[in-house]
Every structure is written in structure tokens, then in C-alpha cells.
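As you look at this complex, bear in mind that one protein chain is not there, while each of the others sits in place.
Naming follows writing order (A and B), and every chain is counted from residue 1.
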């Protein structure tokens, strides 16, 4: 029966002390049980919080044989000790960890919205959900009353723009109270594909609208809907600047005021995040030949000027409203399009507020599919969000299918009549609606690029080598939106990333390709050691990466290591010490991350992956995979071959392509060796026993596991 | 000939920092220009004259979703 209460749990909300509530809320949906678990000092010491807690709980919950849709799989949502401070920009993030349907390995996402802070102030450092319900449910956590209920949600809509608004209305006592609600939800797309994502809501007081941020990558929404969760709702009233009970608030305030002032003075001269958000990157990437065009074949396009931030700024983004996704974020990158009238599909004619559009989305759904239409971007962005679909994976799938179609590898018989030519926005949107309905070619394509490739191979007898070269996935996850062909370091940044090719581990293209600051293998390996580890830290704490290097102090260029943004690293040391009362150094900050980073690598190993062979990219990530690509930048590639000492006089294009390929593949292998060595891994990409020991993650089961891979 | 980020670029008379940035298509807003080891202030990009043989580093910072 809809609305029926299936389980209730009453608790005394723990008081947050120095950033921790000290407890985790555990829910088992198979058994309909709710209980609390202690957050131990050892957990805090080794895993810190956020992604660290998520990986630790998941490690203990699953075996090597666990599949994403087994009841043992979990979804863990956790902030981290710094999460929820209101003073420092970007401090409201939630880490989401689960076994991915795309990779079979742990997936982590770092998502905005109010959920993680409100969860913590409700008394919970983490929410751990295991089991599978036999009917649709809503989990409601009331942090003021100290009550958790699981309700039957059979009659509720699944799609986020309907559900998040409805639940915000339902659980808020008044208009004023809506800001105290955050809803985690997904949508129909997540039910019928493997690329489902999670939306995390917050109430935008000035727009009077429910807004959503996305835990996009790797199918977390698919797991969520497989567990039959329609929504998890948290309600907590009473957030102040002291809700974390920090040990030394002055440290936090001083860092915060420094950054607010920097943003006030410099953002307009730097990335204009407050004005256009990450969309500013469209024009930058296009200029540097880094914007994925037509399934990563090319890096720029003459029509890209139709989808730049300038266009969105002038015609679509609503200005002069605060666009932050947690209190105190003066960087405010979360742009929105208000009163957008939906043009297609089941919600045609509705006027909606769309959280659009970020760089990754614009690049993926538009440029990568050869579509250069801003209104299509908003339409696709709206539907991906409400259906619970990852825009990056969606854009990759469509781009890959379009290339296969244009090359004659697939035809209308396979696509169910869809004319999947580059630039066909109508076909892309129809495919999107099919994914949500679980029908036709959409159902097949929604399984992700890797599975789609297998399907095409089975149906068509196409050349498997060509299809691998042009299917932009590694470990089963689709590649995010930067062309890495001319940056060896970025190729490694993508290919070695723990969860799959997402740029949040390392973005080194400018340092490597443009600035030429890391010329040797050792330099690149050092960068691929430092940055992934440093960047992991944000997701342990409940922090956003953007305020680290999307705004830099005026004198940053004069510092010893400008790419590390030393002043901001010091801010993070101050924040951690200010909240927890500990006294870590920046070296200890890195150690916190290095532990979790290596633990995640070992977790991949536990799931039967995590070795060298799983770090191999499609050739298109390394260089021109087809004649068309070589031809389009022939001058560049010819010049490179000559400089490398190849005799290319009179050589056919195919021969030159083979030379370039052999060279680049050998460079990539050398990079792997150098990076693995720097990280303390063996040649097979497995952390050595010494590394595990040094990091203090040499638990018996870890040692037993990695010992098998030491030679 | 001048060097820009370790690559040769033809020198032309009267060339300014702004010209170099335009030729190289360096449009990223977060850059620092260093000519022969000296940082050039943003407001002199259009006036600072390049000499033949200058070594120029245009350091790009990361940004955005990356």
C-alpha cells in the first residue's frame, strides 16, 4: 500500500563534535531493518571519512564474487569531517560509493547538494544501504525528531524533477522549511540502463525552486533503483556556522575570508565561475584542440562557437542569483536555466528549471555527437537529469553509435530505424527517451559503450580491433570530456584512474602538452603520483575540488610550485586542523589520501581486476585511430614523426599511422612502468607489500590478496 | 626566431606578448607569461615588445571540471 510505513527507527541524534557525529546509519532493505553502527577511531585514523568510509564499508560487505545487483552490494553516502562547514567555498559534498554495474568495481562520485551536511547534523557520518526491497520505497531521515522511516513508495513518480519537488513539499513544514530538506533520487532511465545516476537536491531560496546536483558516473543510480529505492530524504533544521562544532573556528574563518576575497577580486578576471560556471571551458578546449568532437575523433569544430559560455550567458543562464550548491560557496558555479519549456518526450510543454549546463555535459551530449545546438543541450541535460542518466556516458554512447552508423558498421536494422548520423539531435533525443522507457535500440545502447560494442560485434561481424580503438571506455566506464591524444601524462591520468577514465583524478594536459613542464617519464610519473593522491583528499572530507584551482591567488605564479596552488593547500591543512583539532602537515594530508587511493586500487584487485591489463586504453585515447583523424591533423603528425627520426618520405598514410601508433603505444607502456614504480606498485600495477605496510593498510585480507600478485 | 613553451616561433618586428598569444591561440584566461624569466603583467601584454631570441613561457593553469 502506498505510503505505508514498512519500518521505523527512533534514535537520539548524536551531537557533532569536531566534524564527526561518530555514528553510521545502516539500513538493510531485504530485511527492512535499521540500526546504528559506531564510527571507530581506527576508521577515522585510516579512512578519514567520505569516500574512505564508503570503500571500507563496501569492502566488508562484498566478496570477490559479488555483482552490482546482488543484495550484498551497498550504496554508501558520506560527507567527511570538513563537510558542512558553511564558511569555506565547496564544503557540502557527499561521496557516493557502490559496486558499479559498468565496471564491476567500486565506483566513487563526489556530489553537491545539501544531503551530506544535513545527514551529518542529523547525527550520521555515513548512510550505508544494503539489501534489496521487494517494492519501491522512500527512506526518510528526520534529524530533528530522531526518526528514520521506510515507506512504501509504489505510487510515487520515479523521475527526479517530479519526485524531488513533491517530496520537498511533503516533508517541509513551510516554504521557509524547504531549505532544510535534501532528496536523493534517480529516474526511469536508471531503471532501464546501466548508466543511471543519482540526483542530490537542495532548495534554492531565491529561485523558489528545487535544484539538483549529480553523482553521475558509473551507474550509482542503477544500483539505487535496483534496490527499489525511489528516494532518500533527509530533513534537518538548525544549520549554523558552528554546526560542526569545530575545534578552532578561527582557523576556518581566516582561510574562508581569504578565499572569499580572492573570489570577489579575481574570479571575474580568471574563470568567471560566478557568471558562467564550468561552461567557460567549451571555448578554451575548442581553441586548444581538446574538445571531443564526434566521438573523440577531433578536438575542435568551427560550429563550437554556437555552444560556448557566451551563448549560454547571453541567452539562457539566469544571472545575479546565488548559484551555490551548499552554503558559503562564493565560487557559485551551479548555473541554471529558468522557465525552460520542454520540447520533446513525456514532459513536453512543461516549464522547468534546468540545472544546465556544465562543460562536461555540453561537450558530451553536443560536441561529441556533432550537435551544435544550445537548446538541444538544455533539453538533453533536463532529460538526463530527470531520468537519472549520466550525461557523460550518454554522450559517449550516442557519439560511438553515430560513428558506427556513419562508418556503415551498424544500420537502421540495428538502430530500430533511428538515423544516427552525427548532428542528428532528434535521433539523439529519441534514443534518450528509449533508454528511459527501456525500449528498442535505447535499451541496448543504455548498457554502456563496452556492452554496446560487444552487441555490435555479435550482430555485425565488424572488425573487433577497429571497434576497440574507437570505443571510448576503459574498465567499462566511458571517458570524460578531454581529448588526450597529444598529452601522454593525461593518457595515464585517464587510463590508470581507479574508477575508470574520469578527469577528477588528474588533469595534466596544460602542464604536459602546452607548458611542457613535465617532459620526462619521471616528471610525468611524479605528476601522476602527486595529483591523483592530492585530489582524492577532497572526497575524504566532503569538499569540492573547484575552489582549489579554479581560482588562484594573485601571486600564485610566483610560488615554487604554482600548479599545486600552495596557498590553497595551506587553507586545506588549516580547515582540517580547525575542524578536527588535529595538527596535520601537508605531508600528512597527502598520506591520508594515499592510503585510501591505494586501498581502492587493491579493492579493484579484490573484484578480479586492478592489474595492468585493465589500465589499457582504446587507441583513440593515445592518438589518431582512423585515417580521417590522421588526415585532419596530418601536418602535426608528419612533423612529429620526422622529429622522432622516422623516414616518412613517400610513405603511405597507413604506414605513417602504423609508425605513430607503435611509437605512442610504446611510450604509453613506458609511462605505465614509470608511474607504477613511483606509486610503489609492481610492474603488474599491484601495490607491493611494502607499500601497503608503509601506508598502514596491510590488513590480513589485503596482504593475502596482494601477496598472490607479487612475483 | 623566438622560443615559446619550448617550441620555435618566427619573430616579426614589433611583435608584442599579445601577438604571441594570438598566434599560439592561447586564449585560456588563467595564464602567466614569463619572458626571459620575468613575469609580464597582464596590462602590458599589448605593449610589451618581444625581441628576437626571447625565451617565452606561457604557463597555463588547470581549471574547470578538470
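The definition used in the following text is that a contact is a pair of C-beta atoms (placed from the backbone, for glycine too) under 8 Å apart; a residue touches a chain by one contact, two chains touch by 3 or more.
FYI, contacts and distances are computed from a predicted model.
Engineer: Which of the following names does UniProt give to the chain that is not shown: "Nitrite reductase (NADH) small subunit", "Phenylacetate-CoA oxygenase subunit PaaJ", "4Fe-4S dicluster domain-containing protein" or "ABC transporter permease subunit"?
Structural biologist: Going by UniProt, the chain not displayed is called "4Fe-4S dicluster domain-containing protein".
Engineer: For the chain that was dropped from the view, give me its touching partners among the shown chains.
Structural biologist: Visible chains that the missing one touches: A.
Engineer: For the chain that's not shown, point to the residue among A:140, A:327, A:400 or A:422 touching it.
Structural biologist: Considering all chains, including the one not shown, the answer is A:327.
Engineer: Going by the contact rule already stated, which one of A:18, A:249, A:343 or A:407 would touch the omitted chain in the full complex?
Structural biologist: Final answer for the missing-chain contact: A:249.
Engineer: Looking at the full complex, which residue from A:239, A:444 or A:514 touches the chain that isn't shown here?
Structural biologist: Residue touching the chain left out of view: A:239.
Engineer: Quick one: which of A:21, A:94, A:119 or A:259 touches the chain that's been left out?
Structural biologist: A:259
Engineer: Name every residue on subunit A in touch with the hidden partner chain.
Structural biologist: Counting only subunit A, the missing chain is touched by 86-87, 179, 205-206, 239-242, 249-250, 253, 256-257, 259-261, 263-264, 320, 322, 324, 327-328, 330.
In this text, only the chains that are shown with their structure count from here on.
Engineer: Help me check something: in the complex, which residues belonging to subunit A touch subunit B?
Structural biologist: My answer: residues 269-272, 278, 280-281, 283-284, 287-288, 358-360, 480-482, 503, 507-511, 514-517, 546, 549-550, 552, 556-558, 562-563.
Engineer: Along subunit B, where are the residues that touch subunit A in the complex?
Structural biologist: Listed in rising order, the residues are 5-7, 25-30, 32, 34, 39, 42, 57-66.
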